[in-house]
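Here it is: the structure, laid out below.
All protein chains of the complex are present and in place, except for one that has been dropped.
All chains are identified by letter, namely A and B, in their written order; residue positions are counted from 1 within each chain.
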Amino acid sequence: MISVLEYLRPEKLDDALHIMGGGEHTPAAGGTDLVLQLRDGRPRKILDLERLGLDFIRNAGDIIEIGSLVTHAAIASNPLIAKSLPVLSRASSLVGSLQIRNRGTVGGNIVNASPCADTVPALLLYDAELVLKSSGGTRTVPLSQFVLGPYRTSLGPGEILHSIICRKAEVSTGWSYIKLGRRQAVNISRMTLATSIFMNGDGKIGSVRISAGSVFPTPSRIPRIERMLVGRTPSQELYRQAANIAADMMIKESGHRWSTPYKKPVLINLLTRALTEAQSKLIAGMVS
Amino acid sequence: MAKENPQGNKFNVIGKASPRVDAIDKVTGRARYGADHSRTGQLYGAVLNSPYPHAIIKSINTERARALDGIRAVLTHADIPGAKSFGGIVPHQMVLCSGKVRYVGDAVAIVAAETPELADKAIELIEVEYSPCPVVSDPEQALSPSSPLVHEDGNLCAHHKVRKGDIETGFKNSDFVIEHEYTTQKVEHAYIEPEAVLAEPGENGGVTITGSVQNLYSIRRAVASVLNLPLNRVRVIQATLGGSFGGKDEAMSAICCRAALLALTTGRPVKMVNTREQSMRESYKRHPYKMRYKVGVSNDGILQAMEIKIIADAGAYAATSQFVTWRSVVQATGPYVVPHVKTDIYAAYTNNCYTGAMRGFGSPQICFAVESLMDELAAQLGLDPFEMRLRNTLKDGSITATGQKLTHRVTLDEALRNVTSAGGFKAKWLANREQDSASPIKKGIGISCSYRGVSLGAEGADAAGVGISLQTDGSAVVTCGLVDMGQGAATTISLVVAEELGLSSDKIVFLNADTTVMPDSGPTVASRTSFMAGNAARVGSTILKDRIAPVAADMLKCKASALVFCHDFISAGSSRITLAQLAAECFRRGISLSAHGWYKSPKTTWREEDGTGDAYFTFVYGANLAEVEVDIHTGRVIVTKFISCHDVGKVLNINGAKGQVYGGVAMGMGYALLEAYAEEDGQPKLGNFDEYLLPTICDMPQTEVIFLEGDDPLGPYGAKALGEPANEIAAPAIANAVANATGRRVRELPLTLERVLLGKNLIPGRERGSAMAKGAES
Partner (left out) sequence: MVTTDVAVKFTLNGIPMERDVPPNWTLLRFLRDGLGFTGTKCGCEIGECGACTVIFNGEAVNACLVLAPQIDGASIWTIEGVASSGRKLHPIQQAFVECDAVHCGFCSPGMVMSTVALLLHNRIPSNAVLKESLAGNLCRCTGYLQIIEAVRKAAESMDDMHLEKFRR
């Protein structure tokens, strides 16, 4: 039973931050996660962020700034994002159902900090930084440091997530996004892998980025294997070797869990597949 | 009975694509489902469920709840005027528990309040002291003498057996014997409409209940006995039903009894609507089965013996377990000739959510076992699965496991031939076994088949009624004691009346079932509605027609035998009158325009001692084919194509018939791949559609439907049954296809990612999703 006592929808950011400073209100974005919590009886006081003009997508040189209230559907249909942040575009198009994508926001997805949040592995690939605002001022924090654990973030009291700054993908970068679910649509991800790859002229890997959801305690990049792959000649064996290391890291960091006998081989298989797919996209892109 | 129409076709409406009589209301939002009914001044009911699956209730204190403003009643078992429990077969399911609770869906107290919020608040204020008992969660262990008891008279809920020939001789005659265990999971009906009911105090001191009820008469019996009222003071009206699939029977008895109790106590209408979570927690499910099959075969692939032992989890209450397991025991050998059979099925009480009727009613489980087994036997013998089946299928005149001689046309081989040839089975099945090892995506193809007894069989009395009231303007009102729960019964019954009376089907208004209007027609189950109500509609139409035809003959100055009823006209040669004119004339002459058709099913027999008899008056036959793609890197299965062939006797409405098959396939696919109502020590581990996964539109494969019209001499126009056959063999066809793709047999449903990849399931620990190694430090 929902027991919201108060609902506020300020029209000015300063007003919102002032109210948030009181420490009693929970910010609401699209509501797709929040209403589920509300059914459990909490929180009691809601501050709706919708009228604060946070639904912008700004193109600024080698970065794109996305307002926290931009919906998944808006991201998935935005041509600029499709071109410059293709993995985010893809990830957003696979969030829940269309009804959920029409309400759910990228900011909500981040702040809710679910271990299987669809957009976070994609954003990590683009070195996303979060702009957090409170009545005390603005701070910027890398997404990789924001999510502390399942459903835990470093969002301070009185703070709201204002926007997300992403670094555009280099041109001619190959990429892949794999979301493993049990159905063919509307899945809660069992495992998410996002990769991008850039090849040097000499046929060696110039740069590579890999992030994973539902693998480590929080969605994370895997810098160790990113470093390992740079400068190497791509091959199935190399990718499989990298994937094996990732699997060992998973067990080391997440512990041996009930799902490990399944997740270990699947991570190896899917990460190999993800890297291969990213590379093949790159080759296909170069040919065309 | 149907006269030829002027165009020379055999039927006017039967067999054609007719729109559903209730579709317009449903597609405009006008149709009123249980939760859409409200009354001025109504109260809202809420239930306090047990937190424990098994516990003694030491005390219940409702004082704080009663003291809350806006609370009009807080009731416990002590406030029930009549019987404290109900149940169609064993009346032991508690309306409100007194001595002890037996599963977490048991109710301990109910409240009625001015708002839903207040009702929930009051529920939180009720204090119950429990003393937890050891939880019985494994049905096999439940049957051991050392098990704690769920019910005082023991944990055995049902035992049925079938004995045919001599099992030892059968194994002696076999060249080899295989033995395997198959298990199926507990699944939820998952009708999209959660249970909802409105109970109003009646003017006659009784109560009127409008709600999402599947079986009005069993619910009425329950409410009457609990409230100590005669049956005629309990009126149950079916609201438009948002799906049921066997699910809105005992679960509705419980909610109806509670709402009625609150309504009569407060003297005000009381509305009770379950949330999805409450529905999942309280409502009964499909029985999980553990099935051990020992099968002997001779070298030529002929079945010699089957020894079968099945244990079903009945959960906390009997509900229909006795009947569900009876159907299983009758059909356990599958649609095959087996000379020597020994089958035992047991249902055990546990502290799990209780189980009962669900589409298939004891058949999806055994179909999975037998049809998996036939493929395993084929592999052993080096036969393909189609050939293996053909050598053993029931044919005209065959004797079933219960000793019943099949005297109708047996179309099983035809069904198998249809799906295998349409699907190019054999070539694909062989090719799939030698796939390129480089690709992780493997293709698979599988088949399955079944026979199924129509209607209730020897379960009990089997009869139904249909009321027809012709109006003086040539329109008609039709009603029936069986319900339309989405399967299209309203349309089918209307079409039969339309066919018989020569009415256009849009001239008919079908009224939802109402216990004060129609006599007890038994339950809307067992795919019996087209057959039983269809026949009753023919009987009723004939009675009415025989009554009005002489008037028409008089008006047209011809013999009654020369009349043709068609397209709202009655004609004789070149002269004709409208049905409206005839009806008006009958009214003027004082001739009744309303008739009631009653149909009782043909005789069936059963000897419980050895499990022999003519269990069902007729059977239907069907075969399925599934094609899949399996990602052997993840265990993910995609069904890419499906072919479903069923002998329905006669298609009454082609649209409705196809829809039944598509829906059956989808539900079977969910059973095969996605759905499992997981419990641990009697506690449910999921509560809503985020974790209980149903197939979406993206999961549904292209599906081809082939109907056989075997023309049953007993059915209306030869029609038999379809709703359940369409569902029961989808899962084994998929499982067989997966085995064809991977070369590995999974003997447990559902085929989760883990089972397909690893061959076994992984059981989540108490750490749910989010808790991880690092999280443990917090």
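Quick notes
Everything that follows uses one rule, which is that a residue touches a chain if its C-beta (ideal position, glycine included) is under 8 Å from a C-beta of that chain, and two chains touch if they have at least 3 such contacts.
Because the structure is a prediction, the values reported are computed rather than measured.
Judged over the whole assembly, touch between the missing chain and the shown ones holds for A, B. For the chain missing from the display, the contacting residue among B:P194, B:G211 or B:P523 is B:P194, taking the whole complex into account.
Of the listed positions A:N102, A:S135 or A:N244, the one in contact with the omitted chain in the full complex is A:N102. Note on the undisplayed chain: of the listed residues B:G488, B:G597, B:G715 or B:P750, the one touching it is B:G488.
When the full complex is taken into account, the listed residue touching the unshown chain is B:R30, out of B:R30, B:R64, B:R433 or B:K760. Summarising the interface, chain B meets the missing chain with residues 17, 19-20, 22-33, 35-36, 117, 189-194, 240-245, 273, 275-276, 485-488, 655-656, 658-659, 661-667, 688-690, 694, 696-698, 700, 703. In the full complex, chain A makes contact with the omitted chain through residues 2-7, 9, 28, 30-32, 35-36, 38-39, 46, 48, 50, 73, 96-100, 102-103, 185-186.
Here is the rule we go by: only the chains that are shown with their structure count from here on.
For this pair, chain A with chain B, the centres built from the Cα atoms lie 43 Å apart. Those residues of chain A that touch chain B in the shared complex are 1, 3, 114-116, 149-152, 180, 182-186, 188, 190, 216-217, 253-255, 257-259, 261-262, 265-266, 269-270, 273.
By the touch criterion stated above, chain B contacts chain A in their complex at residues 116-117, 120, 440, 633-636, 638, 673-674, 690, 693, 695-699, 752-754, 757-758, 762-765, 767, 769-776, 778.
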